[in-house]
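Here's a structure for you.
All protein chains but one are shown in place.
By letter and in written order, the chains are A, B and C; residue numbering begins at 1 in each of them.
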Amino acid sequence: MAIEAETDAESVEALTASVIGGSGFTGGELLRLLAGHPTIEIAEVTSRSKAGKSVGSVHPPLRGADLRFTEPDDLESVDVLFAATPHGVSMGQIDEFFDIADTVVDLSADFRLETEAQYEEWYDGHDAPEYLEKAEYALPEINRENLAGAELIAGGGCNATATILGLYPLFEHGILEGDEQVVVDVKVGSSEGGAGGGEASSHPERSGVVRPYAPTGHRHEAEIEQFLGTSVSFTCHAVDMIRGASATSHVFPSGPVSKGDLWKAYRGCYEDEPFVRMAAGGSGVYRYPEPKSVAGTNLAEVGFELDPSNKRIVVFSAIDNMMKGSAGQAVHAANIALGLEETAGLEFAGLHPVGAP
Amino acid sequence: MAIEAETDAESVEALTASVIGGSGFTGGELLRLLAGHPTIEIAEVTSRSKAGKSVGSVHPPLRGADLRFTEPDDLESVDVLFAATPHGVSMGQIDEFFDIADTVVDLSADFRLETEAQYEEWYDGHDAPEYLEKAEYALPEINRENLAGAELIAGGGCNATATILGLYPLFEHGILEGDEQVVVDVKVGSSEGGAGGGEASSHPERSGVVRPYAPTGHRHEAEIEQFLGTSVSFTCHAVDMIRGASATSHVFPSGPVSKGDLWKAYRGCYEDEPFVRMAAGGSGVYRYPEPKSVAGTNLAEVGFELDPSNKRIVVFSAIDNMMKGSAGQAVHAANIALGLEETAGLEFAGLHPVGAP
Amino acid sequence: MAIEAETDAESVEALTASVIGGSGFTGGELLRLLAGHPTIEIAEVTSRSKAGKSVGSVHPPLRGADLRFTEPDDLESVDVLFAATPHGVSMGQIDEFFDIADTVVDLSADFRLETEAQYEEWYDGHDAPEYLEKAEYALPEINRENLAGAELIAGGGCNATATILGLYPLFEHGILEGDEQVVVDVKVGSSEGGAGGGEASSHPERSGVVRPYAPTGHRHEAEIEQFLGTSVSFTCHAVDMIRGASATSHVFPSGPVSKGDLWKAYRGCYEDEPFVRMAAGGSGVYRYPEPKSVAGTNLAEVGFELDPSNKRIVVFSAIDNMMKGSAGQAVHAANIALGLEETAGLEFAGLHPVGAP
Partner (left out) sequence: MAIEAETDAESVEALTASVIGGSGFTGGELLRLLAGHPTIEIAEVTSRSKAGKSVGSVHPPLRGADLRFTEPDDLESVDVLFAATPHGVSMGQIDEFFDIADTVVDLSADFRLETEAQYEEWYDGHDAPEYLEKAEYALPEINRENLAGAELIAGGGCNATATILGLYPLFEHGILEGDEQVVVDVKVGSSEGGAGGGEASSHPERSGVVRPYAPTGHRHEAEIEQFLGTSVSFTCHAVDMIRGASATSHVFPSGPVSKGDLWKAYRGCYEDEPFVRMAAGGSGVYRYPEPKSVAGTNLAEVGFELDPSNKRIVVFSAIDNMMKGSAGQAVHAANIALGLEETAGLEFAGLHPVGAP
């Protein structure tokens, strides 16, 4: 059914894509999106652990697709290569990736930061620092121009994406200047832990939690600082949902700020963005950004509230960590890099009711 | 974004549809599907309680759509009218519905049964029995021919749909003959209770349940008996999911049955069906039908296992009660009735991972 | 079984207690605790809406108890009266309450704040301001001396309780002085919304949420400020659990602070407290405070982490909002007021695994 590309042979020559590391959650999400993409066709999908098995046996949305996992050797040339491998893998294979494709989209952290020094501070150093300058961060809302024609695209971290999208307009419009206190309290779903499990992510231990993890020193702080230009006090909590990342940012501007100022800043940044939706008040059950409202979609919801008595702005931003926070963002950026329709393959508008989900 | 119909003005004149009772879960699901339908455009959406409000304030997937609820009076003529009203409403307004549209799709129970006597046995009688003969049951897998050109379409019950799709091939291929014991044990999600709530469906009381409801005498038995030709022993349980209905049918054929016989029966009925997927064994996490695997889609998953020591066949069938069990089924049937592409607007293939959902 | 008081008739004369408003969640929790209390016997339980029904039909843990709801009229005299009524009710009936009992424990917000001015700022004024001075806040960890012999006890707010217990040692030991930035980000379960439901707390809408509510201006700020002596920037989120409140407090001390300083402050305040447990690091799945770890118990878990690069202390505190955040705290305070064993009736140590719960 819907899982095969509906290419219009008369007008458009389909582009080809392969996915490295297709058995994990992020890889499956990429495959799901590419299978429904109007102008991209899936060539090969690799997975060492699942080689030979049908993709649909691992990812139910792809049942019926004629696709099997292959060993990651001797891949044929494609137009675009997506790498959904664990952190540290792509930096070691990046030359080989470019032998296969002119456009490489890496969903790991390997090319997100700009300098080797940052990798030494936050990760275990870098194997291919010469590529760092070439890489473009996949978030079109802050980097659209550079993504056009980009050869190496670095997908953003899901928590960083939610945070940056929430705070960016405040910096862009001068409401924050960089020396203010910024506290970011994030709540994330279990899909962030990846497929496979382990004791802490087993259903009995993971259900119903509000569990601090990475209470300080989360690596996504590096990305956030890189793009906002200021350090943030960042703390993550695991909560009981599967897809979703929600960032609540508490900021304290030095001067007076009105609701009108805030609307001007956020509308100024986002009103033409196809994948950002404002939610700030109103009536009914859904008044502020919620992961439920965007689950399964490539949308970010962003909203805010003023707290005059504490001279605080509270900013809420919510995404599906698998979509806007990872695979959806990657396809969005690839669409731009390849000159395709920006929203191609990303039109799903979500479900209601839904359980995040 | 994706919520507006992408009609191709050159080739197809869009059909118009209105939805009566659009603020409930089923109505919202219909709107979501119609908004993404390639050849149907939404004209009006009624809701007495929400008149004047934007549809998106109630149903997040429709945020951004330029649609407001209206009072259900003076509706303009449309090509097809969908009624998502509580049981008993449509039978009182059916003449008015046909003043508005030549094709009416009713998602309530009002036209599901064939005779006035059945309504007297299972419901509170019927106000418009003259329409019963005219109505066509919306399940294409068992009634496709009659749906072509149908004027009045009666959506099936969600639990009945799951049960009928699971058992139909056994009767159709003579593995069951109608006098065998059939036990159907159903598990359903909370969206079946509808929007609005109440104590029993409040989150604290409804979470984590395995709660018998309608342990005997469930009205869907009437539909099942009508289409399978035999009475079934039917019991429903509420479980902790939002979307989904899963039927486990335990049947005891009088003669010997092999796995080959079963595959022949099920493939014979379903191999060309766009919305039925077999899942019977295999490896990995997903071996049998599960509501999770079809959540958000119009798919039914059907599978079985043989229990030779008890001379039993266990049949599993799983649907999204909001989709294949209601709004998706309605759009599927309307597509057939109106001569459109059967799968139009129903191509979404689901999510993974997802929480049922 | 366990729901009846096991009084030892030889040595102790049982005290009697009645509960006003016993059909809600908090009232049910009180009844559950009192039914298992070694020296308190339940006399009467009132509920206008459920009068005549057995208490066990509403609260499953009390099935088997010989208790029915009565109309709240003509109550007999008891030793202690617990009021579990909505905010605003007790202040209008407080004189009548003292006609019935010499000791009154009110679980609403009606006597939490110290001055009429505070009620005018945060609530709708106060009907019996003359009682405010008399009322003692129910949190023994900060108010034990005053609770001994108290006649009017005011239960604390659940979110305030979690927050105060987390931050109190920092102020008590001079690590914070009152002019620092304090951000409190709270996550709460659905039982905080009370029994009865409504659209926003229905299972389909409430499951899987990370939903901002009272993003600014939460009334519990008043209590927190009253006891800590400083305003806090407070924001609440509903998450998918039933019982539980988790507060993450981000604070920025003006001077340098070591882990040793923090341990000294927290141990100094809590090492002899029967219902506070430290959780700050260690190995395994459960390293920091979690509502799951204390669900069903009267325990608060408190822990912290240092973030030197942001000069921040992150404090985590977790309680069961129905227990330490409400009914358990009330029984604890009543035990002290009446000169009983502090932990009587509150010994349950929790479950593992458990789903919060």
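The rule we apply is simple: contacts are C-beta pairs under 8 Å (C-beta built on N, C-alpha and C of every residue); 3 or more make two chains touch, one makes a residue touch a chain.
Computed from a predicted model, the values in this text were never measured in an experiment.
Listed residues B:54, B:90, B:161 or B:246: the one in touch with the omitted chain is B:246.
In the complete complex, the hidden chain is touched by one of B:54, B:207, B:297 or B:329, namely B:207. Counting over the whole complex, chain B has residues 181, 183, 185, 187, 199-200, 204-205, 207-212, 215-217, 231-233, 235, 237, 239-242, 244, 246, 248, 250, 252, 285, 287-292, 305-307, 309-310, 312, 314, 316, 318, 353-357 touching the chain that is not drawn. Listed for chain A, the residues touching the missing chain in the whole complex are 25, 189-191, 193, 195-199, 201-208, 242, 355. Although one chain is not shown, part of chain C still touches it, namely residues 1-3, 25, 28-29, 32, 35-36, 53, 57-64, 191, 195, 241-243, 274, 277, 279, 282-284, 286, 290, 292-296, 343, 347-357.
By definition in this document, only the chains that are shown with their structure count from here on.
Here the largest set of C-beta contact pairs joins the chains A-C.
These two copies of the sequence, chain A and chain B, are related by a rotation of 180 degrees on CA atoms, to the nearest 5.
Ranking every chain by how far its Cα centroid lies from the centroid of chain A, the top place goes to C.
Averaged Cα coordinates give chain B a centre that lies 45 Å from the centre of chain C.
Between the Cα centres of chain A and chain B there is a gap of 34 Å.
Chain A and chain C have CA centres that are 39 Å apart.
Residue numbers of chain B whose C-beta contacts span two or more other chains: 25, 191, 195, 242, 355.
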